[in-house]
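With one protein chain removed, the remaining protein chains of the complex are shown where they sit.
Up next, chain A:
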């Protein structure tokens, strides 16, 4: 349908508040971040602002924790994506066929998605992973093993487990919905022709799930690149910088050391990193989102 002139004016009028708000929300802070990143600017010494060129970037790039934090960020995003997609697919296929209590099982499975990050972080840290009186410690002792001191021996893994638990339900929710739209007759026909369960999974189910998997990867990446509350409430980035990801490193620069210049430089690095990821993701599935 071709839009005539008055319609397109109405359309623009309706769209503009949202576009304007988002544009300001994006461009003003971003411009300020770019400006601050070239300044020596510490909130503790407000009078001593001066232009330093790229020094903040040099400082940030050579900062010992910087490299670690980038690696931690990528490890966190990558592992959680892998865990949630693999287990998400397996669990969704498992609960797809009708059985007694299927509705309740689904409700239980997606529940963690609705728990706020600060709660899930603290519940896991204190009630489950505490090395002395946590539930896991009791499990280990009952099985005759030594309890694991999660947050000091496996700090990043601990964070990964918590975040994966939070996001597994999202993957399950999406995959379950997608599986419902699968052609049952095709599956039955394949089984009649002698295809075993694995072949059906490999050649029918997986291809059907390709697009939902892409969607899950994209949506989760957006949120996982920004993981903050779980780290803030459990390890504060430690021990050392073992669980410091990029968001947390910038947070310590800005709000703990008040170094606005360095924090802004770091912020821009985070923006660039996110955009590299976004670029590939949008190319990967952006098209399938606007079609259909």
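The rule is short, and it goes like this: a residue touches a chain if its C-beta (ideal position, glycine included) is under 8 Å from a C-beta of that chain, and two chains touch if they have at least 3 such contacts; residues count from 1.
Operating definition for what follows: contacts and distances are computed from a predicted model.
Colleague: Can you tell which of "Carbohydrate ABC transporter permease", "DNA-binding protein", "Gluconate 2-dehydrogenase subunit 3 family protein" or "GMC family oxidoreductase" UniProt lists for the chain that's not drawn?
Modeller: Looking only at the record, the undisplayed chain corresponds to "Carbohydrate ABC transporter permease".
Colleague: In the whole complex, not just what's shown, which of A:54, A:86 or A:123 touches the removed chain?
Modeller: Answer from the full complex: A:123 touches the omitted chain.
Colleague: Could you tell me which of A:47, A:64, A:101 or A:144 touches the chain that is not displayed?
Modeller: From the options A:47, A:64, A:101 or A:144, the contact with the absent chain belongs to A:101.
Colleague: Just one of A:76, A:89, A:174 or A:242 touches the chain that is missing; which is it?
Modeller: Of the candidates A:76, A:89, A:174 or A:242, A:174 is in touch with the missing chain.
Colleague: Under the stated touch rule, tell me which residues of chain A contact the chain that is not displayed.
Modeller: Counting only chain A, the missing chain is touched by 1, 3, 7-8, 10-15, 17-19, 21-22, 25-26, 28-30, 32-33, 36, 91, 94-95, 97, 99-102, 104-124, 126-128, 132-133, 135, 137-138, 142, 165, 168-170, 173-174, 177-178, 181, 211-212, 215, 219, 222, 225-226, 228-229, 232-234, 246-247, 250-251, 254-255, 260, 263-264, 266-268, 270-271, 274-275, 277-278, 282, 285-286, 288-290, 292.
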